[in-house]
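All protein chains of the complex are present and in place, except for one that has been dropped.
When the chains are written out, they are named A and B in that same order, and each has its own residue count from 1.
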Amino acid sequence: MVETGHFALVLAFALSLVQALVPLFGARINSQKMMAVGGPVAVTGFALTALSFAALATAYATSDFSVANVWDNSHSLQPLIYKITGTWGNHEGSMLLWVLILSFFGALVAAFGSNLPATLRANVLAVQGAIGATFLLFILATSNPFARLNPAPIEGRDLNPILQDLGLAIHPPLLYLGYVGFSICFSFSVAALIEGRIDASWARWVRPWTLVAWMFLTGGIAMGSYWAYYELGWGGFWFWDPVENASFMPWLAGTALLHSAIVMEKRSALKIWTLLLAILTFSLSLLGTFLVRSGVLTSVHAFATDPTRGVFILCILTLFIGGSLALFAFRASRLTAGGLFHPISREGALVLNNLFLTTATATVLIGTLYPLVVEAVSADKISVGAPFFNLTFGPLMVPLLVAVPFGPLLAWKRGDIFAVAQRLMAAFAAALLAVLVTALFIDGSSVFAALGVGLAFWLICGALTDIAVKSGLGSVAPGVMLSRFAGLPRSVFGTALAHLGLGLTTLGIVGTLCFGTEKILSMRAGETVQLSGHTLRFEGLYPAQGPNYSEDRGRFALLGADGSTTAVITSSKRSYPVRQMTTTESGIKTIGFSQLYLSLGDEATDGSVVVRLWWKPLVTLIWGGALVMMAGAAMSLMDRRLRVGAPSRRRRSAGAMPSASLP
Amino acid sequence: MLFWVIAAILTLGASLAVLLPLAGGPKGGSASSDHDLEVYRDQLSELDRDVARGLIQPAEAEEARAEIARRILRLDNAADKAAARPSMATRLVATAAVLAVPLVSWGLYSQLGSPDLPSQPLSERLAKNPADSSVDELVARAEAHLAANPSDGRGWDVLAPIYLRMQRFSDAVTAYRNAIRLDGDSAARQAGLGEAIASEAGGIVSSDAQAAFEAALKLDPSNPKASFYLAMSMAQEGRIEEATIGWQKMLAALPQDSPWRGAVEQALAESARRSVASGVPAKGPNAGDVDAAASMSPQDREAMINTMVAGLDEKLRQNPRDVEGWMQLIRSYVVLGKADQARDALNRGIAVFGPDSDEAKKFTAFAVSLGLTATE
């Protein structure tokens, strides 16, 4: 089975070479047969990669320590779920997952791309094949997960205990679906550049892929953030860690792409910019892969540092980013510019969005790469952390968030900002009320906190206003309004949901950062502590035994007003003997949208234990908002507009032209 | 063999995925302009829906409609390029593509793969034979690894018990010492170190080994290996009485299925045999001393035993919370035939721990077993 997987991987590499070259050549000489090779090859390549991945996962599940990768990252005593997720809890396996998802998207284009013009489809698949071929070569040459050990060791070296968590089952696959999903947008852009023309429906074809990738990336980042929050025991949800930035940059650029593609689709404007943005978004995904996998950055994600891998990925990076940008420089002038618009219009608002988002991406990029550059040119070692990003990213985001509710309400081409402002009066009043209530009744000490809450309410109410106005609230009869509401395109709901989610996330961040409280103290069994109106009693440490670890569980009782126990929170120190590692499992109690978070420190000689407690108001909204954003993307995906563009299916109705006569 | 069949089938399938489209009949592709027209038509109908819904003003709609119409007029309706005739070059490319799949895959795999190595799931291997003949090879591999990375504590930790089992005792001592130095103390490591030192000395538990076992017991008071060997060391010093007590305590605490039971029972049998052979019952101040005393004259012997019992009595007056000490003292007085002093010792012992304590009950029961009562 193991060697079958290995052979399937090699075969997938051979096929990806064919996929990269034959359709491209076919499109060049307009040979239908050669172009048609792309589809079946992409699907077969995916099947082989999946077989290969299944073989590796089986080796993990059955603890086959004759596979070096399994020996290095697994242990026979691990629970089955962690044996399986351990497949991608290491460098080699995670790269295989990356390629699996890449070939999956390629197969999807092949399967559902029958409505694409043949040459475009051939070129897209060729670019996709080229990416796959280089990464498969990378795996086979520098990070082969199927390297064998003979004789096989009896026991493995265990998976890093930090990764022995359900988060590993969800976070990397979601993140990779996002990262790699943008490869489709990239391939479409490069294909358009190779052909030298952009079809009118290009934006409609690219948009669903952008939405899918963006949706998964949002989920992946949110999940990673929540995982770090509860697993690392520091209580933070975002650390501006270079590896987090590596996933955040494609998200920012992808968000910009999502918006500029709307303009391109509706008005045929911003074509060249959208193309460039698609290239940049995937380039940032590749850069993220490079930063994480090459070991140039120190983080929990740097599984192993091997210089040859770094150099190899750097070469891939140069090839694709450099190649696509060079192609762009040569071909962009051949693409025609689109429609004109007034600065104050929906297009204008979307350009503003793009301006802010790409600038924000650039600041994050600079902050992430600056230490590397400084270290390369001088001996100094510096680190750029949260203070830098708070100072640069914050000021960029605030005006953008203020502007968000205006965008969807502005008319295309030429908008009336005063009319829009009038419609947003209710939302503005709600936000103002939120500011006043916060400042007067909750916490008057921080003006920023009150304004932050106001901003969040502005976003939430702005999103609701969008739906209300488009349903005709106040201007038509309730019955008409209801039918209008039901008839609104799904994408309108998608936009409103995504913006609503953004507001919720903002509220969660403001609530946690501005109203959260924290205590560090050393406690003995029986002692109680007060935090933001909650009383906790430390019940003591209790030893317990897990499948491959032993732990000391600290039990805390949450006391009600009458002193009775309303809930028990446990935080534990786990010790994994194989790797000689300890981890801290934090104890979390969710109360409404807020959480009580506590984490155990060391036991002192006198028997007391250091305990760190946090009260995190509204913290779950940070990730809840991300879920709402994902729901928005899913809603937009269902919009009927995205299914249009296939001439063969609708040709019969071609005679039925729209009712209005052409001028 | 099965692997090669599967590999051949996979290769065939992959090659067909390339070959079939190339060999298939000509297909009519749709022209790009058809797609464009479709999109523009849809944009127009969407505009109508927006107007009907009142989302945009009629004037704006008219403007937008004009713009879309201009795009439709601009459509490049030129017929697509004629399909290429299959030339020599295209046929060459097609052949190369079909051949590349088997050539590249088999060529690469022959370099990278290990086709003769079967999968070895752990459960299967354990079912087959846990102590496969490859232990020597394993150890050799581990040694090579540790020679290159001497600071890998985990490697030493894994290797040390294997050395012990292979009777490479001095290597085991080194490995345990390295594991303790690099990865810290643990009961298992200290006990292993003690066992290795003792085994190296032919089974004699030296003071070095004792120190290791004591360290192990400090980390884990119930460590059977350390308890066993410490009792053994007492037996080796001739303190068979204490050794017996140690082993008996172990036997009481060990779970039913513990592998140590057999060893402990054997050791107990051995010590009982030795006690009988020495001609003195396994009681008295100190079995070793009694052994020695056996060769003395009766007066000397009694004097010596009396001295030692008095010493013990004195010690207990200073450190009274010593359960074992009290029991030993009571028994000594009984053996010496000094029932009054024995009773006195019993009462003092009970007074130390309180009449209702577990210890007191234990003392009483013990005294009864010796034929002594507290109040007589």
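As a convention for this text, a residue touches a chain if its C-beta (ideal position, glycine included) is under 8 Å from a C-beta of that chain, and two chains touch if they have at least 3 such contacts.
Following the convention adopted for this analysis, contacts and distances are computed from a predicted model.
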Options "Thiazole synthase", "General L-amino acid transport system permease protein", "Transglutaminase-like superfamily protein" or "Cytochrome c-type biogenesis protein CcmE": UniProt name of the undisplayed chain: "Cytochrome c-type biogenesis protein CcmE"
Positions on subunit A where the hidden chain makes contact: 72, 157, 160-162, 233, 295, 297-300, 302, 304-305, 343, 355, 359, 362-363, 366-367, 370-371, 380-385, 387-388, 391-392, 395-396, 520-522, 573, 579-584, 599-602, 604-605, 608, 610, 612
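We adopt the following convention: only the chains that are shown with their structure count from here on.
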Geometric centre distance via CA averages, subunit B-subunit A, whole Å: 37
Subunit A - residues contacting subunit B, complex: 1-4, 6-8, 10-11, 13-15, 17-18, 21-22, 25, 29-37, 39-41, 43-44, 48, 51, 59, 62-66, 76, 115-120, 140, 144, 146, 148, 150-155, 157, 197, 199-201, 204, 266, 268, 339, 411-414, 470, 472, 475-476, 484, 487-488, 578-580, 641, 644-648, 650-651, 654, 657-660, 662-663
Residue numbers on subunit B that touch subunit A, as the complex places them: 3, 6-7, 10-11, 13-14, 17-18, 20-24, 26-32, 34-49, 53-56, 60, 62-67, 69, 71-72, 80-84, 86, 90, 93-94, 97, 100-105, 108-109, 112-115, 117, 119-125, 132, 134, 137-138, 141, 153-154, 158, 183-184
